[in-house]
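A single protein chain has been omitted; all remaining protein chains appear in their positions.
Just so it is clear, A, B and C label the chains in written order, and each chain counts residues from 1 on its own.
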Amino acid sequence: MASRVLVAGASGYAGALAARLVQRHPRLELAAVTSRSDVGKPLRALYPHHRVDAVLEELDVDGAHGEVDAAIVAYPHGAAAPAVAALHARGVKVIDLSADFRIRDLATYEDWYVPHTAPELLPSAVYGLPERYRDALRESTLVANPGCFPTAAVLALAPLAPYLTDVVIDAKTGVSGAGRAATDTTHFVSVDENVKPYKVGAHRHTPEIEQELEAAGGPAGMAISFTPHLLPLDQGELLSCYLRMADGAPPAVELLSAAYAAEPFVELVDGPPGVRDVRETNLCALHVVEDARTGRTMVFAAIDNLWKGTSSQAIQNLNLMLGFPEDEGIA
Amino acid sequence: MASRVLVAGASGYAGALAARLVQRHPRLELAAVTSRSDVGKPLRALYPHHRVDAVLEELDVDGAHGEVDAAIVAYPHGAAAPAVAALHARGVKVIDLSADFRIRDLATYEDWYVPHTAPELLPSAVYGLPERYRDALRESTLVANPGCFPTAAVLALAPLAPYLTDVVIDAKTGVSGAGRAATDTTHFVSVDENVKPYKVGAHRHTPEIEQELEAAGGPAGMAISFTPHLLPLDQGELLSCYLRMADGAPPAVELLSAAYAAEPFVELVDGPPGVRDVRETNLCALHVVEDARTGRTMVFAAIDNLWKGTSSQAIQNLNLMLGFPEDEGIA
Amino acid sequence: MASRVLVAGASGYAGALAARLVQRHPRLELAAVTSRSDVGKPLRALYPHHRVDAVLEELDVDGAHGEVDAAIVAYPHGAAAPAVAALHARGVKVIDLSADFRIRDLATYEDWYVPHTAPELLPSAVYGLPERYRDALRESTLVANPGCFPTAAVLALAPLAPYLTDVVIDAKTGVSGAGRAATDTTHFVSVDENVKPYKVGAHRHTPEIEQELEAAGGPAGMAISFTPHLLPLDQGELLSCYLRMADGAPPAVELLSAAYAAEPFVELVDGPPGVRDVRETNLCALHVVEDARTGRTMVFAAIDNLWKGTSSQAIQNLNLMLGFPEDEGIA
Partner (left out) sequence: MASRVLVAGASGYAGALAARLVQRHPRLELAAVTSRSDVGKPLRALYPHHRVDAVLEELDVDGAHGEVDAAIVAYPHGAAAPAVAALHARGVKVIDLSADFRIRDLATYEDWYVPHTAPELLPSAVYGLPERYRDALRESTLVANPGCFPTAAVLALAPLAPYLTDVVIDAKTGVSGAGRAATDTTHFVSVDENVKPYKVGAHRHTPEIEQELEAAGGPAGMAISFTPHLLPLDQGELLSCYLRMADGAPPAVELLSAAYAAEPFVELVDGPPGVRDVRETNLCALHVVEDARTGRTMVFAAIDNLWKGTSSQAIQNLNLMLGFPEDEGIA
């Protein structure tokens, strides 16, 4: 029998895609979709190409929505924590797409985000990067789905972490990463024929990447440079990582090959990857260049920010939590 | 009386724009446009929006084309040197848009490019970045117009050069930089919804940037990391420079402010620049961020690769060579 | 001495471009720019690439703003009429970019738009299409600048009007036509990789086109089909006109050639025009195909919606009103 899954916050890009992936999954049933802004609208009116036949409801944790097997919560940070806590309290397995349970250190979270309303759950949350935390995810009831940039950054760098001495990440992302809100920033005329850095030195994914690199054996307290740029495209994310590694470190390509030899969704590729190569897939494509002239190691990582960067990775995590084959519904 | 200017190689993007800028310039007259591939075609058939009423001719250095006052040569590297030498020998003031006379060290040129056919002219060529070589340009009869990436990179970094200890440049460029040739790389479907690094660790603009940083007081033999990325847009170029500066260096913003206070075409701006901000202008917009967390200095530089990066800068140089106001025709 | 020009509503796309064109015009001086939403902001902060150094002010018709020689009013319809009337009452020559004075029949205006607050001025307004009303424009003190679609449609069809028996216009436009407001419709992700008809059978430019075709000798009461489509591009507008003409009508190409032989800004071109061909110009490119198979005449018209479709046409009108050469500042 199919597991019943709620998607809360399905009127945003990530939630809507999650609903589509749940609906097409052979072992999942889309129990309900909720929204804070579009209650009563068919999801299909907002996202025709997803072809999800469900009507957006108000979230009702105390009622039917608390009785599902699992929930994907696609709320903004801050707003997510209370909903996650309420669903979790009713015994629902939860995957939170927000940042609320990603940062293990409460002070760091509150420093970069907002006051936390459910800090007591932080210790039980597992960081939802299967390539790093597969075993823990199988046992978990609360998964903090990684940010899109950290997904690519940690996949690119964690195997190198013990040897990293300097990290510069220049990230390029499509507009879907900015969400569905209509603003000056997301206006077509602002983005078209443009490229522009944003949140320079201040993007909230920075401490998340640092946390995971340290967890992977990187130097304590390492500060990385992370700078995102907005590009005139819809989906897709490319990270260009400029690294220095300690003397005597093994070649990066060997470390990455060893780490990902058996991984179904991480691929070392022979040439520089473009984001088109992984569009609408759960793949992360990695490419390494050792630059003898400068002594620098470069790693390029391409993902689809809405898929491996968010929603298909949530399904990958759900597969692990529910004991299904990891690639079911997202192969 | 207007100076008569030849544009050789006007069927490419840079040459065609140069022809347009010459035609609209109040003190210049477009004497002729030539092409190696489209002889006999009206330039307007190829580039209607430039509205240049001239027919592409075969280059005739020994005839009328050798009698102009000045020539802008828009040939590929290698092909440019002989044409430049022939025009120069006839007393024509030449601005070469190719790389052939940019690299002062012959061995370095031949290492990165091809055997040089006119090395005897190298000593007389002046590097055409007015903000660095204004006085020499006024006296010059042979100007090597800078590459588009070096234009932005050198404007961003030369004032900091004496203090630079580490330089990573992540460049993003529109497709016009790849030229008019129809290839798999320039096919719309390859570029659209994509972003991709190219020539990683091997782009020929690298030694040009290094030469100019060293000339600006940078450490001898400095090797920079320079990595371009192709974006789904036509014109525009953004350089994101991640720097480390020596202890005790003055703040980068002060060095840049001092260097460019009187420059008409270089602007320090308050927020991160987008390439739209400088589209179809001769401007370079610079923005500095000091990142206290990492101790790194970041400089962002935006230009239009076809304008300040190539053709309007050629006019700026021509104005200097001919004794006109520097901003005539490109303000 | 330069004529002093006010641009009211300069924070929108059309007003901002008008301000730029005024500032660079050799016989005009930009007296002031005003805005209803961004008072106090430098125009350059909103539109860096226009390089207009002026700060947005509140409109003050009774003060300094009523003392200029001419004003370009770039307000939405309905909001424009009172401002236009107030400026006109102070003796300012006004070009209104809105629809408020384009429709000569009050009932038709109010049927398609809103109640009119200054109907007494309708008789004195001249429709600002120089190719149709040049003489009247020279004498006018109040010009109703045409809509962008009507500009292209009337240029394409007016010379054929006496012979037209059936008119279908399929229009394609870039997003700048939708204005600067951030909405679901103008969100990058809504537009990118999309094309979509809008306001089908209900676009307000329809009666304006019909009025002008009737004025050009078309059948009284003719109803045309006009259907716009939104495209993933910034500026540019293409009209594909599918026509039937009365038996015995002269060939369309002859009618158009005769009409526009001496026009500086209308060009009959040999092949189908693209909007790139006229980008950032005051040109309208027309192309005629007689389809023997179907007996239908097709006319394709390309303009830049913000230039000939709005702001550069306003300058063309201003040149006429002020007695300057018609192409001054927009050639």
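Note that contacts are C-beta pairs under 8 Å (C-beta built on N, C-alpha and C of every residue); 3 or more make two chains touch, one makes a residue touch a chain.
Quick caveat, the model's predicted, so the values are computed rather than measured.
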Notebook entry, point to check: Of the residues listed, C:Thr186, C:Gln211 or C:Gln235, which one is in contact with the missing chain?
Noted result: C:Gln235
Note to self: One chain isn't shown here. Among B:Ala19, B:Val126 or B:Val191, which residue touches it?
What the structure shows: B:Val191
Margin query: Using the document's contact rule, name the residues of chain A that touch the chain not shown here.
Written below: 48-49, 51, 192-193, 269, 273, 276-281, 283, 285
Notebook entry, point to check: Which positions on chain B touch the chain that was left off?
Noted result: 13, 175-176, 180, 182-184, 186-193, 232-234
Notebook entry, point to check: When the complex is taken as a whole, what residues of chain C touch the one chain not shown?
Noted result: 166, 168, 170, 172, 174, 190, 192-198, 200-201, 206, 223-225, 227, 229, 231-236, 238, 240, 242, 272-276, 279, 289, 291, 293-296, 298, 300
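Here, only the chains that are shown with their structure count from here on.
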Checklist line | Closest chain to the centre of mass proxy, which here is the mean CA position | finding: B
Note to self: Quick check: how many Å separate the C-alpha centres of chain A and chain B?
What the structure shows: 40
Notebook entry, point to check: Going by the touch rule set out above, which residues of chain B reach two or more other chains?
Noted result: 192-193, 273, 276, 279
